[in-house]
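This is the structure, below, for whatever I ask next.
Note that one protein chain of the assembly has been removed; the remaining protein chains are unaltered in position.
Letters A and B name the chains as they come in the text, with residue numbers starting at 1 for each one.
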Amino acid sequence: MFYGFIDILGTIAFAISGVLVAMEKRLDVFGVLIIAFVTAIGGGTLRDLLIGNTPVVWLRDGTYSITIVATVVFAILFAKRLKYLRKSLFLFDTVGIGLYTLVGVEKGLEAGLQPLVCILLGTITASFGGVLRDILCNEIPVIFRKELYATPCILGAASYFLLAQFPIPENVAYALGIVVVMGIRLLAVKFKIQLPNIYRG
Amino acid sequence: MFYGFIDILGTIAFAISGVLVAMEKRLDVFGVLIIAFVTAIGGGTLRDLLIGNTPVVWLRDGTYSITIVATVVFAILFAKRLKYLRKSLFLFDTVGIGLYTLVGVEKGLEAGLQPLVCILLGTITASFGGVLRDILCNEIPVIFRKELYATPCILGAASYFLLAQFPIPENVAYALGIVVVMGIRLLAVKFKIQLPNIYRG
Partner (left out) sequence: MFYGFIDILGTIAFAISGVLVAMEKRLDVFGVLIIAFVTAIGGGTLRDLLIGNTPVVWLRDGTYSITIVATVVFAILFAKRLKYLRKSLFLFDTVGIGLYTLVGVEKGLEAGLQPLVCILLGTITASFGGVLRDILCNEIPVIFRKELYATPCILGAASYFLLAQFPIPENVAYALGIVVVMGIRLLAVKFKIQLPNIYRG
């Protein structure tokens, strides 16, 4: 129940981030819709394809598609006010990547994969939608350039495996993993932490 | 038999549209071939991957690959005359998207998916090859910008589900769905209908 609610919030947040980028590129209505769709379901789709978990999740459950279409209609109608929502959007997005990271880890474990590749799967689930959004809009994906986006996912997923070594209930480790992703992401944005610069001079 | 014939015509039309874009970008022979290939089989491939219908269709049946290679050889040899074929090409392409849309819908139904996601699958089957073509050529996909391309697919696929509610044979509904896709596409191009502009001022 709570899970479903967060999942929908995450989908909405990712869809709106797609709408914002697509409108900046002045795409038509269909273009905006498809970019929103791809941003929201891209990560989970790639994860399901890599594992072989098909039909992929949004084909099995129409709720995702309906949520995204409704979000896009709403976002286009209230386009001018979207900017006032940026702060809430950022929060949804942060909750979304936290949750999606751990969902990806869990799916990897269900498929019998090793911890290291489960961490990768979680990070892919959380970040690949944004990568696809940027490729389709003909940009170098933003997460490759300046935002500290994937690092929180990697650290959060890793901390889950670390915590699972201790005698604590598994779903507590799971929840703490989500909190670590969100916490590092929030701190990174608040204090403008960036990855070290590897180019000198 | 008739189905196979149309399928080959659609493959040829999509392959030639790939050749035209690749030659505009002045790619080499191999680049032209790969873009033609991706344009022709991209939509069906993504559909098969998403459903989990693997090996994907052109791996199971070599006819597609042979058709595409022959088309590219022909297109390069007669490159200068291709422009006189533009009208026929447009017709092939229109027949192709009509057929591919409904094939995609049918594959979704076979996999036990809901109508809404079947409509999406049909649209993906018909339009994703062109999206991949444009991404590989480093362009924002044309269907996101100005051509009314995906909308006919969505409406045609939806009309199939609508018609299937009435007491008419299923293959009549199927054929009418194809006709709706082609009709809207032809009208949209003839009367230069565009999606509503969501950017004012």
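Throughout what follows, a residue touches a chain if its C-beta (ideal position, glycine included) is under 8 Å from a C-beta of that chain, and two chains touch if they have at least 3 such contacts.
Only a predicted model underlies this, so the values are computations on that prediction, with no experimental measurement involved.
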Next item on the list: Extract the touching residues of chain B with respect to the undisplayed chain.
Entry: 22-23, 25-32, 34-35, 45, 49, 52, 54-56, 58-60, 62, 65-66, 76, 79, 135-138
Notebook entry, point to check: Which positions on chain A touch the chain that was left off?
Noted result: 49-52, 108, 111, 113-114, 116-117, 120-121, 131, 135, 138-141, 143-146, 150-151, 194-199
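Here is the rule we go by: only the chains that are shown with their structure count from here on.
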Check: What is the distance in Å between the mean C-alpha positions of chain A and chain B?
Finding: 30
